[in-house]
Structure formats: C-alpha cells, structure tokens
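So that we are looking at the same thing, I have put the structure below in structure tokens.
Excluded from the complex is one protein chain; the other protein chains are retained at their positions.
Up next, chain A:
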C-alpha cells in the first residue's frame, strides 16, 4: 500500500526519470545501430575478420558494467565527462555492438546464395544488391539484435545511476542507500516495465520494416 502511495505521489518524478532512462538507451542504441550494422555487413567479406570482430565484441560484453563505468572515469575526465550522461551512453553503445553486429553478420551471410546470384546476374551493383535484397531480407534478424540490445541495456542504464547518469536507477540506488523499500521496488518495477514496453514497441517497428513477403518466415 505504501508503495502504491509512493508511486502515485511521485508520478511526475518517475516520469522524468523514465524519460532520462529512455533517452540514454535510445540515443546509445541508435548510435550502435549506425556503427554495428555497417560493421556486421563489412565483415561478411572475410571470415577471419568476422571471427576477430565478433570475438572482441563478445569480450566487451563480459566486462561488468560497474567496472566499465569505473574505467571510463579516468578516460573521459579529461574532456569533463568522467561521470554522468556521456559515460552511460558510451557504455550502452559498447554493449550493444555484439548483439547487433552478430545478428547483422548472421542474417547477411544466411541470405540464399541463389538470390545473390540472381541479383548479380541481373546487373545489380554490390550496393544495389545490399539495399534491395540483402538488407531487406536481414531486417527481422537485425531487429531482433536491436531488441536484445535495448532490453539488455535498459538494465545496464539502471546501474549508470551510480555514476550520476540519472534515469530510473536513481530510485534503486537511493532505495539501497536509504534502506527505503518503496524507492527500491518502484525503481525495479519501472525498469522491468520499461524493458517490456520497449520490446513491444520495437516488435511493432520490426513488423513495419519487414516486407510482407517474408513476414512470419524468420524468427530470431
């Protein structure tokens, strides 16, 4: 009951924190899509490069977020952003690389060779082939990677509250330090709901981006 009361009394702050949270995750994943999709496509040209890149991206994801934030303090301090919004965004960008690169790489390499052959034989350039055939066919799998990245990093961003990035994690960190279960539970609940809502939203985006001709064919 107390918790419900707390939530109702603090709806405006919860809303503001949620928007902070969303802005970190979506900006960072946006940047990650812009880097990881081209990387995922580029590495289809060479198996050994692909193995190396995917290995590095996997290594990245094994670094605990709290350690990553700690590492970034000395690195980003010289430009005045040792803590706060910027390191949070950087961390999410880094963590998002693996799921998006890997899914892009897998999806493009799995395009039926016969389609590539047909596209080439009909006179498409490499770029035309990517744009008209390979990327549209890869979209569902790429989007699945984006969804993984978003859900995972909504959790990572909650921890970024410890470096002053704001967001819903603030309730959790304060709940712990002030031994206040109301804030703790509110924070945890809000983070989970946000993850679910974001995933549903991206599922819708995925549907809109996927040609009707391959809808339902491919699952993650």
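In the analysis below, a contact is a pair of C-beta atoms (placed from the backbone, for glycine too) under 8 Å apart; a residue touches a chain by one contact, two chains touch by 3 or more; residues count from 1.
As a working rule, contacts and distances are computed from a predicted model.
J.: I want to check something: the complex is missing a chain, and I'd like its UniProt protein name from "Electron transfer flavoprotein subunit alpha/FixB family protein", "Iron-sulfur cluster assembly scaffold protein IscU", "Quaternary amine transport ATP-binding protein" or "1,2-phenylacetyl-CoA epoxidase subunit A".
T.: Cross-referencing UniProt, the chain left out corresponds to "Quaternary amine transport ATP-binding protein".
J.: Specify the residue from the set A:49, A:110 or A:128 that touches the hidden chain.
T.: In the complete complex, the chain left out is touched by residue A:128.
J.: Could you tell me which of A:119, A:161 or A:191 touches the chain that is not displayed?
T.: Checking each option in A:119, A:161 or A:191, the one touching the absent chain turns out to be A:119.
J.: Need a quick check: the contact residues on chain A for the chain that isn't drawn.
T.: Considering the whole complex, chain A reaches the absent chain at 112, 114-115, 117-125, 128, 132-133, 136-137, 211-214, 217.
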